[in-house]
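Here the complex is missing a single protein chain, while all its other protein chains stay put.
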Amino acid sequence: METPLKSMGQPTPQSFQPGPQPAPGSERPVECSQIAQFAKLDDLLALGRSYSLWPLTFGLACCAIEMMAAGMARWDLARFGAEVFRPSPRQADVMIVAGTVNKKMAPAVKLLYDQMLEPKWVIALGNCALSGGPFNFAGQYGIVEGVDKLFPVDVYVPGCPPRPEAIIEGILKLEEKITGKRHFPVAKLKE
Amino acid sequence: MIARKDSLSAAPDGQGPQETFVLNLGPQHPAAHGVLRVLTTMEGEWIQRAEPVIGYIHRMHEKMGENRTWAKFLPNTSRIDYLSAMHYTHAFVGVVERALKIEVPARAEYIRVITSELNRIASHMVWWGALLSDLGGLTPFLYAFDDREKILDLLEGLCGARLTYCYYRFGGLYNDADDDFLNGTRAFVKHMPPRLRMYRDLVSDNIILRKRLEEIGPISAEMCRRYGATGPVIRGAGVAYDVRRCEPYSVYPKFDFKIPTYPQADSMARYLVRMDEMEQSLRIIDQALDQITAGPFMAPKVPRVIKLPPGDYCYAVEAARGRFMVRIVSDGKEMPYRLKLRTPSFSNLSLFEEASRGMILPDALAMMGSLDLVIPDIDR
Partner (left out) sequence: MNATLERLTSQFVQLIGPAAVPANLPVRAAAGPHEPATAAAIPAPVPAAAPATVPTAAASAAVATGTPAAPKPAAPAVPPPPPPSPVQVVDHALKGYHFDATVSPDQVVSAASILDREGFALDAVTGVDWIAQSQMEVVYDYFHPVNGLRAVVRTRVNRAEPELATISNVFSGANWHEREAHDFFGLRFTGHPNLTPFLLPEDATFHPLRKDYQP
């Protein structure tokens, strides 16, 4: 459970610490947080964001059914504040890429990602979104081998398809990444 | 109900042709059940032409079939139509058994029938919830998934997977059904009929649903035949075509069940066919549980390395969406020479362009919901 998250994409509140000033002449863009610091406000915002993640209703294949199941009564994603599925990318914070992305679909997926407003996060759900999964074979002609070839991914959830528990854990990991702190206990495997 | 508009391309006042515009629906659209794209040419509210554009989830199953051995392709079958994985696996193991002339033990056949029918109910529950949420009511979705989870628990205990089961093997099953499964299924068969009655009271008799579905999206038997549409679509047009009856496979001839048909050929007919099918599936499961006997669950002699005699073989099953057929061509090697998957959703969607002409868009989407599409099943 302590696997380090791939830190790509958006500045998370961890990076809102007072950082070193960029060296003169460096090409790194100046971030807002380097000029003005609102540490407590940022923490508060991050907490709010992490418990009101609005995922994009974006089902591609098999994993979408498990994503739907995770939102239903039994698994109840609402307990963790991520049940408000939005059909429009303009209203969504987190894109759960649930299924295989093929080369015909890739431009549309990229467009959806670009249409989402900052701050935005991506969960790659299922082996297909991770690496192409079972459809990644020598001589394949159709699929994108991993959605991180298109845009940065925050949380990877393996499985074919991942169980709803895994999806919930993916959401919790994302919340941990946003706030920098895990608020829910880590489930322990039975001996 | 808004009547179907038959005379397009003429303004209501007869002042010459009306302007049309192209409306792109999808490939990411919440009402399209996945990545279906429909290019609609609209004339005001009316559809002049709605052309489905598919291929957004084409996953090369047929190419993969030529690249791996028979056994290695087995997990693929459950990912073609993930909602009725059992049926698809059944067709694939069935075609290999047919080519090798493997006799499957009776117990395995009964367990196959039980699991297939459970899977059919689970699939119809998803369709039911999705159709109703297309029409604007999310509550049934919660009920549907609640019952579906009970089935998934049973099947998970059997084979470890919740959705993409790979339970059947060439000549039998992955493992035997234990008492937990059989008792759990008995309990489920008792649990389900009151729920179905509740669904009828809650939803099927609901005036809003009836207004949205009745006389909407007529698909005649002749149109089904021309397009090769099967499953609840053709049964909703009054034709009792069911592969379980017409090309009997497994032990289905031993069961007494009805093939529900409705002659109205509208969306409501297809809705009612599926609701009745769930009852019939329960009847089949009930009889199978009574008839099942102890015995082996694998055929005694299944070759370790499977090589099929040269030739072509077909095997069709009645999946939740209709007729699914595997056609294989073998050249005697360890891998298929050609593997063709004939999927029901492909044929069922192909009539959409003709059937939706002259409808208003919301009705066309209601009709699309009543076709019960699974997009990876279309694109394969």
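Remarks
We just call them A and B in the order they show up, numbering each chain from 1.
We take it that contacts are C-beta pairs under 8 Å (C-beta built on N, C-alpha and C of every residue); 3 or more make two chains touch, one makes a residue touch a chain.
Given the structure is predicted, the values throughout are model-derived calculations rather than measurements.
The residue from B:P75, B:G137 or B:G228 that touches the chain not shown here is B:G228.
Considering the whole complex, the residue from B:E45, B:D201 or B:D331 that touches the absent chain is B:D331.
Touching the missing chain, out of B:T185, B:S267 or B:S347, is residue B:S347.
Against the chain not shown here, chain A presents residues 103-104, 139-142.
Contact between chain B and the unshown chain involves residues 54-55, 58, 60, 62-63, 66, 95, 98, 221, 224-230, 234, 239, 241, 243, 245-247, 310-316, 323, 325, 327, 329-332, 337-338, 340, 342, 346-347, 350-351, 354, 379-380.
By our rule, only the chains that are shown with their structure count from here on.
Chain B has its Cα centroid 32 Å from the Cα centroid of chain A. Chain contact summary for the complex, chain A toward chain B: residues 57-62, 64-66, 68-69, 72-74, 87, 99-100, 102, 104-105, 108, 112, 134-135, 137-143, 160-161, 163.
Contacts from chain B toward chain A in the complex involve residues 27-30, 33-35, 55-60, 63-64, 67-68, 75-76, 79, 82-83, 126, 141-142, 145-146, 148-149, 162-164, 375-376.
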